[in-house]
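I'd like to ask you about the structure that follows.
Only one protein chain is missing from this complex, and each of the others stays in its spot.
Right after this comes chain A.
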């Protein structure tokens, strides 16, 4: 009766990390509980119906869940909660999707009233066809994703036993010469492959591309990779050529500029969601080959139309990759139901402890507005307020001081507002990469930064994701997209690649005191704070003092 776990009546689980049984407990509850927060002392997990159903799908039963809770719990577990777990888990598997030899895809039920209940739902009716017998109903094959999503919302998740198509075979091997997949990457690949489809959550810089490559080597089939932008597409290609048996010619790029379809094709979300005359002309890409695997990079950014296409792809294996599965639009559950449940998740600090990402020092620099700025801020229109405080002149001085302090290291200055960045670029005498910078120019500048020709780079939000800049050790954020939690995490991710000399990375967020900039900053930091990154707060005056 002195376990590390406290089971709360609101279905959160509090895990005391310093407890000797904490690791065992973490392993026991990980299959069914979502890690919600991982600060220094107590990690918070949450029991959700989705998590419990995923656990059922992975072969765990209610008794195991209850046993794990009861075994590690410090206090008696509320009975109502145990009953609720058993009831929730019992809802899974009453309905199954399977292949019928003559009727194709069918929905079968072991519990007739449940089938009656869901067939009565107006949302299910258009997705199903004829009733073969009292327990079986035909499902239109194209609606496999839709019906799964709908049933999930109705609270009767279907077990999908219809399997996957193998896709067109294509030989892909990992070229492990002088390197090897890290243990957690292997676990992630195995977890994904075992589950069929799903999402792998790894911190920025922890090598998600290699997890993708590992999955491809498992599938040994033609693969479609969806990424956020062209630069990222090139990086994927580069990395795949380097790490696998694939050659340049086998990998195609499908973007605004090139339209290559090869055994492995890397496409951008942007080109897929380009709409002309009310239709999406590039959608046929999904059907252009018999893909055996579809990889979604940065799945937290998955645009809404792609959700819809993905629903039609349920027969193909899908792998989602992300560092921060927090969507400000709250569509996390759509990601889970359409791409698949979370198959692997590692707290950032744990990967840091293993030395695969650099330790980071996160600092919030508070600057005071001058009196005239305060007045201007107070009189600004509501929608202009953030811009006003985020681009205050004092921030420039602080940024200059920081750049000077870390002279000789590779520094990224990241911001939201172009004129602010231009001004900073001018003052710091550093090149600026923004939306209008052509791709060729961007790559040139990134290369120069990697090789150390330039040591300071001012970037807009185009560099938020998937830009691999291993040498960057200092990031200075002067403004951001309001309170976006994942943006903050992604920006920190820019400096988390392990450094060759193993030294610390620095992340500075410059914030105007007593303004909404400060409120947004607090919100932005929440994800990282919950991942265990404790921000230090310093006053601008300290930095500016000689």
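As a working rule, contacts are C-beta pairs under 8 Å (C-beta built on N, C-alpha and C of every residue); 3 or more make two chains touch, one makes a residue touch a chain; residues count from 1.
To be clear about the criterion, contacts and distances are computed from a predicted model.
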From "Phosphate ABC transporter ATP-binding protein", "Putative thiamine transport system permease protein", "CcmD family protein" or "Helicase C-terminal domain-containing protein", the hidden chain's UniProt protein name: "Helicase C-terminal domain-containing protein"
Residue, one of A:307, A:406 or A:535, that touches the chain absent here: A:535
Sole contact to the chain not displayed, among A:39, A:196, A:359 or A:431: A:39
Touching the absent chain when the full complex is considered, from A:161, A:180, A:353 or A:378: A:378
Chain not shown, touching residues in chain A: 1, 6-10, 12, 14, 16, 37, 39-42, 44, 70, 73-79, 371, 374-375, 378-379, 514, 526, 529-530, 532-537
